Each structure stands twice: as C-alpha cells, then as structure tokens.
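Reviewing the structure listed below.
A single protein chain has been removed from this complex, and every other one stays in its place.
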Amino acid sequence: MHGQGVSAAAHSAQPEPPLTLGALAEQHGLRLAGGAPDLPIRGVCALADGTAECIAYAMGSAQLQALEKTAAAAVIVPEELAAHAPCAVLVTAQPKLAFARIAARFEYRPQAQGVHASAVVHPQAQLAPDVTVGPHAVIGAGCVIGAGTRIGANAVLGDCVTIGADGYIGSNVSIHHYVRMGMAVRIEANSVIGARGFGLVHNGRDWEQIPQLGSVVLGDRVEVGAASTIDRGTLSDTVIGDDVHIDNQVQIGHNCIIGAHTVIAGSCGIAGSCTIGANCMIGGGVGIGDHVHIVDHVSITAASQVPRDITEPGLWSSTFRVLPARQWRRLLVRFGRLNRLEQRLRRVEKASTKHDKQD
Amino acid sequence: MHGQGVSAAAHSAQPEPPLTLGALAEQHGLRLAGGAPDLPIRGVCALADGTAECIAYAMGSAQLQALEKTAAAAVIVPEELAAHAPCAVLVTAQPKLAFARIAARFEYRPQAQGVHASAVVHPQAQLAPDVTVGPHAVIGAGCVIGAGTRIGANAVLGDCVTIGADGYIGSNVSIHHYVRMGMAVRIEANSVIGARGFGLVHNGRDWEQIPQLGSVVLGDRVEVGAASTIDRGTLSDTVIGDDVHIDNQVQIGHNCIIGAHTVIAGSCGIAGSCTIGANCMIGGGVGIGDHVHIVDHVSITAASQVPRDITEPGLWSSTFRVLPARQWRRLLVRFGRLNRLEQRLRRVEKASTKHDKQD
Partner (left out) sequence: MHGQGVSAAAHSAQPEPPLTLGALAEQHGLRLAGGAPDLPIRGVCALADGTAECIAYAMGSAQLQALEKTAAAAVIVPEELAAHAPCAVLVTAQPKLAFARIAARFEYRPQAQGVHASAVVHPQAQLAPDVTVGPHAVIGAGCVIGAGTRIGANAVLGDCVTIGADGYIGSNVSIHHYVRMGMAVRIEANSVIGARGFGLVHNGRDWEQIPQLGSVVLGDRVEVGAASTIDRGTLSDTVIGDDVHIDNQVQIGHNCIIGAHTVIAGSCGIAGSCTIGANCMIGGGVGIGDHVHIVDHVSITAASQVPRDITEPGLWSSTFRVLPARQWRRLLVRFGRLNRLEQRLRRVEKASTKHDKQD
C-alpha cells in the first residue's frame, strides 16, 4: 500500500490564528465543560483513537468505551455522555449536526480567484462580481451566475443556464442550455445536467429521436454527486425539488419530478416521467420504472426494483442477499420449480381431504 | 421550488418569420382541416392543457377527453380522432412521428460557428468546411470529421478518429484513438468511446493488463446517452450497429457486437464479448454476462439479469417488485427454506401415497 491515512487536520485550511475551543462553543451554541476556552483546535477527528487538538463527537452509549479512551482534545456529546469524556466536552442535543458544522470550518476550500484567463465566458453571460470560474471552463450566452458561485475547471455551461448564489459546479461538469438552478446547488465533477432525454419513435424502418424541448430545474440546496445524469424534459421540465440530495452515478430520466428533501443513493436508475414524493429515501442501486408514481415518505432498500407505483409510505424492499453459491444454486432450482411445487402441494391437499372425508 | 415549467416554445429557436400551420402541413405531408393555413405556430406542447400557437398530438381514444379540452392551436391526430378536436387538426396515420418531426423545427440549436479559437486541432486532422468545434475541444492527428458535425466544448478526440457527416459530440466527451463512426451519430455529454477494455492476466503474483488493440466502430445514426462507456476491443473491434440507441450510464464491454435498431435503456451493464441481435429492446438496469449471445427480436424487462444465452425471440424477464419490507422479509425467509420446503412436501407426498395404498 502506498501512503496511509492522514489526520483530517493535515490537509485542512488552517484558519489563522487557530480557532479556540471557547470560540467554537460560542459560535455554534454549544455548552463547553471540562476544558479551557483558549485550547487551540486544529481540526476534527474520529472518536476512536482521536487526535490531539482535534474535536470528535459521540452520539450514544454504544460509543461509551471509545469516548472514555479518546485522545481527542474535545468531544461533542449529548448531555447524558458529558460525564464520561476524558477531555473537554461541547454539549448539545444534536452532536452529529454540530460536528458537521464545526468540521466545515476546517474544510479545504481554495480561494476565490475570479474568472481564470483561459475560461471562455460569452460576453452576454452575466456573472456576479465574486463568481469563480476555473481554467478552461466555458460559459454560454445568456447565462446568469449568482454571487459566490464557483465553476470548476473544464466545466461547460450551455446557453442561458441560470445558477443561483453560492453554487458549486465541479470540474468537467456539463450543464446544457436553459437549465435553471436555485441557491447553494452543488454539482460534483463530471455530472451532466440537461442532456437529451431518451425519446424515440419508430418510422417503420428506423428509430427517430423525439426532440426534448423541456429543460431541468433544480431547487435550492440540491446536491448531485459525481458522474450522475439528469435528462431534460420532453415538453415540460425535469424538476428536482429543494434540498434533494443525489449521490454518484445516478441516472434520472426525462420529465421526472422529485419532491423536496428526498435522498437518492448511488448507482440508482430512475426511468422517465417518474414522480417521486418528498422526504423519500432511495437506497443505492434501486431501479424505478418509467411513469412510476411514489408517494411522500417512502423508503426503499438498496437494489430494490420498483416497476409499479408505491401508494403507501413506509419501507419497501425487494432486496436479495448473497449466499454461498452452491446453496444459492439449489434455491434457484427450487425457485424454478415453484409452479410444480404448488401443483404437487395441491395434489397432496386433495389426497389429504379425501382421507379426511374417509375418516 | 425554484422556478417552474416553461412552455417548450419559450426557449426554442424561433424561425423568422414564424412558421404557419399550412406550411407545416405541406412540408410534413399532413392533411390540414378545421384551421386557417396562415395560423402562426410558435412551438409544440402537451395535449393536456395545451398552449396557444402550439401544436400537440393525440394517438388514440384514451386521449379523447384531453383532446376535447386542449387549448393547443392544432393537434396532430389519426383520421378517427379528427372530428373530436376543438381546434385545427393535422391528420396522419402516425401522429407521434409527425409530432417528433415538427418538434424538431422548434428545437434549440446553437448556430454553427466554425472552429473556436481555443480548440486544439492537430494540423493533420481533416475537418469538413462547416464542422463546428467548441471551445477547448481537442482533436488529434489523423482525425477525419464529416460535414455538419458539431464537436462540443472540452470534448477530446484521440488520434485518427473518424466521424461521418451530421454527427454530434457532446461536451466533455472522450473518444479514443482509431474509433470510427458513421453518419449522424450522436454522443451525449461526458461519454467515453474506446477506453481500454477490462482484460487482465495473472502472472502468479499480480494482474497484468492485456493490451486492447481493437477499436470501436459505431454505425450510422447511433445514439449514445450521457456518461455511457463503450470499451475498445482486444484484437477486433467492438461494433455497434446502425440505428442502435443507447441511453445514459450504460456500460458496454470490449468485443461486444450489437445488431442494428437495438435500443438499450439507461444504467445497463453489458459485459465483454457479448453478441446482441438486431431489433432488441433492453430495459433499464439490465445486466448481461460476458460472452452471452442474444438472438434478434429479444426484449428484456428492466433490471433483469442475463448470465446465459437467449436463443429465442420474445419477452424475457427476471424482474422482482418491491413489497412492504415486512412482507418482503417474510418471503425472503421462505425463499431461503425452499430446499426444506420441498423435502417436507416429498415426505407428505410419500405419506399420502402410503395412505392411498392403504385405502
């Protein structure tokens, strides 16, 4: 193995001068106990082991042992764990949330650098003054880019793309004409928003492409992972609601409408014209058929298949589990005989009834 | 939600002067009835609701109600629906096809702009005079690009790539050396054609890569969706037949041969050395094992798995369906007991036979 894990702090942007425990407590509304407010904090770390001058977090009693042994400088804990830490504590009812916010203070963030000289920005594009545009990025006519948004190197925005404030477009992303995004949208590297939807009509000899005249609309705080694709609609827009989070390698077909706060894990394939409700949780590798309607508050386990509507909230599944291959093959043979098995059962049922009658 | 659906017409390239209903009827061979030929048409729209000055289409009696209420300026219909429209009709036996062709008249299409100054085109590449090459595109030595072909921004063509006339290569696409494409091929953004096939040989200690010396050949009118990958062959070429349409996020392994007119939906994974016949329909998320042979006219339902040859045309499936997770778990337990279930059945069958004999 080449190299080994480094502490998060090692490649974090070090705010100068270093943050102190007291400042972090105050700024994030946490109660500090058992530690000096002027303790310098240089990063965050995992609870197990822990790292000096770094902050970890613990959620519940399952982590008690790790908490008691941690070498972290401080641990964010709920009230009931506060007494068990061998170090300073930052007390809150939501330790993971506080941890995420504090970790963001140490996140790597290259400086805003304006528009790189090699970027090709159409004169009719409107960029807010503090937009960052990376080397070789291409921004089409009529684009409107909001304040603080960062466009990665080699990203390509077609004509008339609208991106709200505080957006992040990764490197090598392709965003097609007329796509519209809300505030604080994050598109990871190499994703494609607004490519042609997959619409075909047969002319008796060949397939012809049905033009895709709609676009894609992403709400506020939408996140799209790396190498994911969201197709533009045929006659209306593909619409991704506010606060929807989509992982890597996800495919979303044309005309889909996805409700707010829904989370879609990696490698999912969502066919065209689906409607997915709000606050859904779609596991990794799930497939959803075209024109499927899913109500709000549905969770689907990883790798499940959804060829039909889901009309009730709750947890849904069609996930199998690996078995030793010999065992699996035997089950598969039995599965293939299920029709015969049922017939045989019916026969013995009849015989049994006959015997019953004879009794 | 940020923004909302816009009518397709809103971001269409408006031909100047506007097209008229009569001109469209004449140019597309449709019979116009119940409307003024000089009616201006500014776009296409969905039948439900409909949009003024736009054309919709209806296929059959299931759409009768929507047809009777549409606000579209005209509707493309088959003969039997003509009397039911509240507006002008364009009559044809193939309304969807006519609609697709008319919609194409309103499709967004940036003007051809020649070779962008920032593109890096090798002096030994041959580009037809009206080829468009986007900003920062890279075209290698020995490439030959046909008339009217558009190469997107930041696309990369290796050496000796051949692309026929009227092609479209999306932004951030990678096409490797010696790939050859026919006429009117369309490759959506961020796809990769001709990367190294996944061939390995073990040397007793490590894996070594088997060089992939073949290439990829795409026939005429092939379509490849966004973020799809087609690997180059090992000793011969990976071959995609004429009029094959491939959706987003599809992986096609080295040495595959796919017959003409076959359609492959999103997120499919096709392993190496497969032969897929002509006129097949492969649903989304289907997996096909290596060296599998599939005959012509096979359709496969979404998410099915094909580890072995398919020797008969028709519809094939291995798709499960989600159920409420509790119900699914119970079935899964029973599934795992299928061997025992069959044994138990055999026992009662024997007992039943014994009773029968006793009778």
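Just so it is clear, A and B label the chains in written order, and each chain counts residues from 1 on its own.
Throughout what follows, contacts are C-beta pairs under 8 Å (C-beta built on N, C-alpha and C of every residue); 3 or more make two chains touch, one makes a residue touch a chain.
Here the structure is a predicted model, which is why all the values come from computation and not from measurement.
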* **Contact partner of the left-out chain, one of B:22, B:110 or B:289** => B:289
* **Among A:26, A:312 or A:349, residue touching the chain not depicted** => A:349
* **Touch criterion as defined above, residue of A:176, A:196 or A:221 at the omitted chain** => A:221
* **Residue of A:35, A:146 or A:170 in touch with the missing chain, whole complex considered** => A:170
* Asked: Which of A:31, A:69 or A:96 sits in contact with the chain that's absent?
  -> A:96
* If the missing chain were put back, which residues of chain A would it touch? -> 1-6, 8, 11-12, 43-46, 94, 96-97, 99-101, 103-104, 106-108, 110, 116, 118, 134-136, 152-154, 170-172, 186, 188-190, 221, 223, 225-227, 243, 245, 247-249, 261, 263, 265-267, 284-285, 301-303, 319-326, 328-329, 332, 335-336, 338-339, 341-342, 345, 348-349, 352, 355-356, 359
* What chain B residues would touch the chain not displayed? -> 118, 120, 136, 138, 140, 154, 156, 158-160, 162, 164, 172-174, 176-178, 180-183, 190-192, 195-196, 198-203, 206-211, 213-215, 217-220, 227-229, 231, 233, 235-237, 239, 241-242, 249, 251, 253, 260, 267, 269, 271, 287, 289, 300-301, 304-308, 310, 312, 314-321, 323, 330-331, 334-335, 337-338, 341, 344-345, 347-348, 351-352, 355, 358
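We take it that only the chains that are shown with their structure count from here on.
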* **Whole-Å gap separating chain A and chain B, where each centre is the average of the chain's CA atoms** => 25
